[in-house]
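For this view, one protein chain was removed and the others were kept in their places.
Which chain is which? They are A, B and C, in the order written, and residues in each are numbered from 1.
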Amino acid sequence: MNDQKDIRENCAVFGIRSSKDIFTDAYYGLYALQHRGQESAGIATYTNTNSDKGEINVHKDMGLVSEVFKGVYLEGNVGIGHVRYSTTGSSEIKNAQPLTINYAKGSFAMAHNGNILNADELKRILEGRGSIFATTTDTEIIAQLIAQEHMKTNDFIDGIKNAMEYLKGAYSLVILYDGKVIGVRDGWGFRPLVLGKKKDTYVISSESCALDTLDIKLVRDIKPSEIVVIGEKLESYTGKKHKISHCMFEYVYFSRPDSIMNEIPIYDVRKKMGEILARESPVSADLVIPVPDSGITASVGYSKESNIPYSEGLMKNRYVGRTFILPDQNQRERSVRVKLNPITSEIKDKKIVLIDDSIVRGTTLRRLIRILREGGVAKVHVRISCPPIRFPCMYGIDMQTHEEFIASKKSVEQIKNEIGADSLAYISLDGLIDAIGLPKEKLCLGCLTGDYPIKKAKQMKLG
Amino acid sequence: MNDQKDIRENCAVFGIRSSKDIFTDAYYGLYALQHRGQESAGIATYTNTNSDKGEINVHKDMGLVSEVFKGVYLEGNVGIGHVRYSTTGSSEIKNAQPLTINYAKGSFAMAHNGNILNADELKRILEGRGSIFATTTDTEIIAQLIAQEHMKTNDFIDGIKNAMEYLKGAYSLVILYDGKVIGVRDGWGFRPLVLGKKKDTYVISSESCALDTLDIKLVRDIKPSEIVVIGEKLESYTGKKHKISHCMFEYVYFSRPDSIMNEIPIYDVRKKMGEILARESPVSADLVIPVPDSGITASVGYSKESNIPYSEGLMKNRYVGRTFILPDQNQRERSVRVKLNPITSEIKDKKIVLIDDSIVRGTTLRRLIRILREGGVAKVHVRISCPPIRFPCMYGIDMQTHEEFIASKKSVEQIKNEIGADSLAYISLDGLIDAIGLPKEKLCLGCLTGDYPIKKAKQMKLG
Amino acid sequence: MNDQKDIRENCAVFGIRSSKDIFTDAYYGLYALQHRGQESAGIATYTNTNSDKGEINVHKDMGLVSEVFKGVYLEGNVGIGHVRYSTTGSSEIKNAQPLTINYAKGSFAMAHNGNILNADELKRILEGRGSIFATTTDTEIIAQLIAQEHMKTNDFIDGIKNAMEYLKGAYSLVILYDGKVIGVRDGWGFRPLVLGKKKDTYVISSESCALDTLDIKLVRDIKPSEIVVIGEKLESYTGKKHKISHCMFEYVYFSRPDSIMNEIPIYDVRKKMGEILARESPVSADLVIPVPDSGITASVGYSKESNIPYSEGLMKNRYVGRTFILPDQNQRERSVRVKLNPITSEIKDKKIVLIDDSIVRGTTLRRLIRILREGGVAKVHVRISCPPIRFPCMYGIDMQTHEEFIASKKSVEQIKNEIGADSLAYISLDGLIDAIGLPKEKLCLGCLTGDYPIKKAKQMKLG
Partner (left out) sequence: MNDQKDIRENCAVFGIRSSKDIFTDAYYGLYALQHRGQESAGIATYTNTNSDKGEINVHKDMGLVSEVFKGVYLEGNVGIGHVRYSTTGSSEIKNAQPLTINYAKGSFAMAHNGNILNADELKRILEGRGSIFATTTDTEIIAQLIAQEHMKTNDFIDGIKNAMEYLKGAYSLVILYDGKVIGVRDGWGFRPLVLGKKKDTYVISSESCALDTLDIKLVRDIKPSEIVVIGEKLESYTGKKHKISHCMFEYVYFSRPDSIMNEIPIYDVRKKMGEILARESPVSADLVIPVPDSGITASVGYSKESNIPYSEGLMKNRYVGRTFILPDQNQRERSVRVKLNPITSEIKDKKIVLIDDSIVRGTTLRRLIRILREGGVAKVHVRISCPPIRFPCMYGIDMQTHEEFIASKKSVEQIKNEIGADSLAYISLDGLIDAIGLPKEKLCLGCLTGDYPIKKAKQMKLG
């Protein structure tokens, strides 16, 4: 990924229940999930260890976890948390999560990772029933749907199950209700959700790396269509099933390499992508160089398979981040140099394999290759560890600029010329599937093939 | 380096003169030098393109470059800048640089990287002459000494030369005086200082990576004892000479790998350290794994030389940084897990070579190895790309805890046992020198050998 | 009022519609209403001048108007705003207003000043109908009730009228709906609400002082039970009527003296209170001295009527405000001295009449009198321009500590002794009513008499 602004994950969710205060764990858990969202962060807690049960406490704000929770402490032995992706200049604090709602049967807090395809339709239907919304988010639609169905059925879990009948799209949810933490994963299993345990502490998390940070053992994935309830004991229910469709881009880019997802370590997948790329598109070269950080693991695999030495030929300025502000707006041209700098002594007169996970618009890569050539590189062979992305994602990934995807309009040869590479190859679709190690039919490959797991929604009717 | 807090660089300096406004370049230049100091940042500018010459403008504050200069713009075609290292909770704004002073012969701004050994003595002597100080920094001592000597000699450069006769220690200076930028490097050449040029723009910088960011060509190092004056034309003078003594730790840790120092690329040195380590201390293993980020380049070299595959077995949380605050002070034990997470699938049942650049107290490494063993690693062979540090630095590196250097009290065998490694080896002193590629007598190796370039200062007498 | 923390107003509302951008006017309007709430501020705007109608823009945050809107600008020719009272340490951003909601018939933004007596009952009823709440505020209950009734009746104004049938308590509302600003005042007229106009600009405001700031002419009060709609033309509707019950404490303390309310200038009322106090409780004295700022206007009246000279015998530190933080928590005793300082030369050996608008707990006044005596005052005759407050307010005034009202447990004689005054007199109830100039039956005097306009709510049934 040359430009992290072009494809973004929506969020991460986290839930925990223990016999003692969980705030510090929730804080560190979200810290480990920070890569999935830097716009806002929030935690909701509740105390159910004393007879005098209280209210749900929520603190949420715009900013990184370390900024939002500076000087904050929330009491409680049950809690959920959320981080949200970054947008430019937005201060829409009302969209920060967790969301809390109150209704006739009680109250709950909820956090969501995903995207509801039939949100507009559901909103109209709920409004037809009389629903009134405070935000314009999917999350509030899901929460109100659950609350309404709960009121119809008298059982909260039945409410969730009924809601799942209507929901089309990606949703990995954590809910704080009645002193319990409930994890819900949609029937397609688009977005990840895992369960961990250590002694009397249970954790639900978007990624397993958050468990490692807390020294909590990964138990298993929460299954597509599963509802896991963490109360005095652990209970599991099954909601609406669909065709399993795990997002392949979690393996390619979003998840941290140290996470394990659907029982498959992300790191292994990315390394294997590099190996397969090396077999599919070999090239005679002196060095394998990643675009940091997104291309590193595939480069390790490519190097291993090809026996071409791995090298850090590009240095990344570690301080380029959320607070990076260009004081002079006219100087965007130099932005690549500020972020990445070639190690001239290493690349001079060398034939290099330059590896990244994707090409979005191609402008960043074109500038980077120009800088490498100015640094004296002999040949630049670009290898991409994911097939060309040509179609928009509909399940929770904000690909703002899909209209501008270079691969949706140009051939590989044309792209090679445009970025100025000596050769360009993408991993094949089969190669990708092979690297992931899941059956093709269990993957969502919509952004690559245009063949989406959920067909155009027919007109629905809620009871 | 397991714990970046244990050994720290003092600062970086930057100077620039052009025919047009230089603020944006100074901003990006400091940005590229941010790794040398995160406590405070400052820029001083001056306009000498119009007849109506003005004052020196200074903006400096606590914080990162991006924070300090948010919304700030300083006019001027000549400027100098500075970043300073980070300390916990300090708000000593008065120590931020550049420092400006006014006296009978005019005024100048100055920024300093280094440490003056005879600062106390010089201060006493200057005070004896009647000097009055607003701060307690070395920098003010140097500035006042230059100003006093200037007043005696009537020529600013002669003032600098005279001052250099008295100064013992490390000082790479940039000075903004009379519309000129002056770079000064002490006669030992402890700290780096380079010169760059592109068209009518000249740049002086602690490291060459700042030149690359600005697309400025590296011309050469400023030589030990050299005074470079960038005015309408470039002039070079020579001050007090001493035995050349380049700091070896710039090559080991401080400088960015993409910088070139004393004509030697840092990246090449670090890679070679890994190669030499592999030859000096080979071991049968499955993977070479760096402690990120400090061990990465040496690992690439170790892997290449040993033919043991390179692997990212440890993931670093990229969001752990300056703003990282432990909300629960009792949980420092978990700090390693928050920063670093092993990739279990990669390391399980594997014999690994774990590479870092140094061991300070050993506590972090001991915890890290315990985590790796919990992750199922078979063997952990630790290799360190610098010989044991046993003595304090006196020339600008803040090794707060030199009393606690594990190597100053324990043998390699004892350290191995304490950190729980299966084997431990440091690069040899000869290996280090070989990797750097400079003659031993041109290096400062004081912190390794206790043999310092500057002997105990005798009583001095200033005229 | 000796301690502004003891009795507090809830909020102020503001609405405006013009042919051009109204943000600056809304900003200044809220600025003039800042005394009614310092906790949070918010503005919602909408543009209906172009065919391409957009969304409602909202910006709200904790803090003073000048803090919340630093660097903010919202486009739009229609808008509403709100300021909310201050609480200690609360950061409940979700309670900031205006509130926006979306439902089947559209969306609106709303701001509220008041307190709904039957909020819990309405909430239960609405929840019974299926309502789901995002906050726990009265404001959301009113908004959802209006939205639900709107959905039943198809006409927004009918929705408001129907909602008014159920609402018991104080509510002065501004609503931004369909490019119109709607002002609603409850049938009792507890809280104020006025209408202003200048050319094509209409303004609705809690107090007329906001109109003066904008150079907008005060047209009239919005009548109890009236619904005023500002669209292309001005329309007026009538909702549920009740017995008119204007809050007497608006005249005594809350409103700015330069406001005109129910056609009566606040300043005149307060001055008259002083005059009546002088007639009812005359005393031989040398000076009339107000407790600043709350006792100033009554003191002017007392002085005029009694011919005892007015004097500023107490100086207030103008910098004691929202940001005042006691660095040493043990030093609260000195808080009176920090805020108020007697002018010794003025009061020494003098018999003074000390005038304030109310006594809450009496502790501040006791300390103040002690300080005055230390300053050499001969006699302190306390006169209070409001009868003793003995009962809680139920209509929008947050008298947190009504349990601790000194007057609810002690006689005037006992209070006199406790505060250490030489004499103490309150204005009579008849005197208060006479000063206000409205018939007794049109005033809410509940906190004085315990006789509330709204009797204990009977069980309600919503359709």
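Everything that follows uses one rule, which is that a contact is a pair of C-beta atoms (placed from the backbone, for glycine too) under 8 Å apart; a residue touches a chain by one contact, two chains touch by 3 or more.
The structure displayed is predicted, hence computed values, not measured ones.
Although it is not drawn, the missing chain touches B, C when the whole complex is taken into account. The chain that is not drawn here is touched, among residues C:G231, C:P257 or C:G420, by C:P257.
If you put the hidden chain back, the residue from C:S19, C:T238 or C:N317 that touches it is C:N317. For subunit C, the residues touching the absent chain in the complete assembly are 23-24, 27-28, 31-32, 34-35, 64-67, 69-70, 72-73, 209, 212-215, 256-258, 260, 265, 267-268, 271, 293, 296-297, 300, 303-304, 309-312, 315, 317-320, 323-325, 327-328, 331, 334, 337-338, 341-346. Think of the hidden chain as still there; on subunit B it touches residues 59, 61, 91, 93-94, 99-104, 124, 127-136, 140, 143-144, 147-148, 151.
The rule is short, and it goes like this: only the chains that are shown with their structure count from here on.
Separation of subunit B from subunit C in touch steps, taking the shortest path, is 2. Shared numbers divided by all numbers used gives the overlap of an interface; between subunit A and subunit B this overlap exceeds half, so the copies present the same residues.
Closest to the middle of the protein, by Cα centroid, lies chain A. One inter-chain figure worth recording: subunit B and subunit C are separated by 60 Å, centre to centre, where each centre is the mean of the chain's CA atoms. Separating the centre of subunit A from that of subunit B, both taken as means of CA atoms, is a distance of 37 Å. In subunit A, no position touches at least two other chains.
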